[in-house]
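With one protein chain removed, the remaining protein chains of the complex are shown where they sit.
Order as written gives the chain letters A and B; numbering starts at 1 within each chain.
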Amino acid sequence: MSNILVNAPKTARRGDVIEIKALILHPMETGFRPGPNGRILPRNIIERFTATWNGTEIFAMDMSPAIAANPFVSFFARANDSGTVVLRWTGDEGFAAEHRVDIAVE
Amino acid sequence: MSRRLLVVGLGLVFAASYATAQVGADKRRSGYQDMGEALQKMQDDDTANPGMLFVQLGGQLWSKQTGVADKSCADCHGAAAASMKGVATRYPAIPQGGDRPVDLEGRINLCRTEHQRADRLPPENRELLALTAYVAHQSRDMPIAPPYDHRLDAFRQQGAEIYRRRQGQLNLSCAICHDDNAGKKLAGVVIPEAHPTGYPIYRLEWQALGSLKRRLRNCLAGIRAEAWPLDASEYVAVELFLMDRAKGLKLETPAIRP
Partner (left out) sequence: MDRRLFLAGTAAIVILPLAPAAATPDAMAEAIRKVIGTATPTEGRVKLDVPPLVENGSTVPLTVSVESPMTEADHVKAIHVFNEKNPQPNVFSARLGPRNGRAVIGTRIKLGDSQRIIAIAETSDGKFWSAGADVIVTLAACLEEAT
């Protein structure tokens, strides 16, 4: 199970600029740190975060190991039409997680 | 005015001002107040506080059946928002039928072995921390209220003695840092008063949630003392003392700390 917290308004007026904040449970292991046995822990990070609004990509972010564990991202979006925002995280070791938010635009 | 009257009068004035001072004397500070604004904001916003990811996970585990009994926490306790409200303010406590205090993690493990007939979760296990955080979060903003149970006195006394005992290669006691020098700076950061108001905490250094036990082990490493074994009774004793010392301060779980 993925643990994701997203803060986005459920409703917006057409043309409003809304803030979307997202937090996901992930170690963001850098690949530079030694583990308990002294060996370097293999890199395990989220490499990419994207947001689509009704299927159109509105935001994309490539992450490096310098992004803190349990990555937090906030960005803005113009509410043009009602629909579904899909947030997607992909990364090392086949990591993939998704969160959908429905926003009603009046 | 006779001299005696003057003395009595002055005495009354002193007594009154002393009483006022006592009422308004609570200068205890949670570690929250010693953090910078950026970290305070991180703690205050539930969708920005990474500790809330673990509270969310704990909520999922709360209603998940486990063990030979195939029972979830919710099967016995129902909605945690009602049944667990205030519980964390009273721990550590002596469980029914027991004779020694357990911390909240210990209580959850008792539920697992006795009622769910599942294995104990090891210290710092992520599920154990998540469940503990979920339970403690139900008491957020409630004052710490240690139970009136005289059977706890000896354990609390043991905790107080450990707190004041010099140990480690640096020959320091907890009290030297957290009573005598609290508020001063060590390596650029403020020494906190060490009130356990937000456990399990999301410590930035750990980049994860961790227990008071883990924090105490960090303290012991800091003073170059050997940490007690993970199952040692010292941790619960110190927690009992610290919770009594923090009585009335509000719980913040999940707190952010540097």
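Here, a residue touches a chain if its C-beta (ideal position, glycine included) is under 8 Å from a C-beta of that chain, and two chains touch if they have at least 3 such contacts.
The shown structure was predicted, so the numbers you read here are calculated from the model rather than taken from an experiment.
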Sole contact to the chain not displayed, among B:G98, B:P122 or B:G222: B:G222
Which of B:A160, B:I191, B:A237 or B:A255 contacts the chain that the document leaves out: B:I191
Touch residues of subunit A, complete complex, unshown partner: 17-18, 21, 28, 30, 32, 34, 36, 53, 56, 58-69, 71-78, 80
In subunit B, positions touching the absent partner: 35-39, 41-42, 50, 186-189, 191, 204-207, 214, 217-219, 221-223, 257-258
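Here is the rule we use: only the chains that are shown with their structure count from here on.
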For the subunit B and subunit A complex, residues of the former touching the latter: 46-48, 50, 52-54, 56-57, 60, 207-208
Residues of subunit A touching subunit B in the complex: 1, 3-7, 21, 23-25, 27-28, 68-70, 72
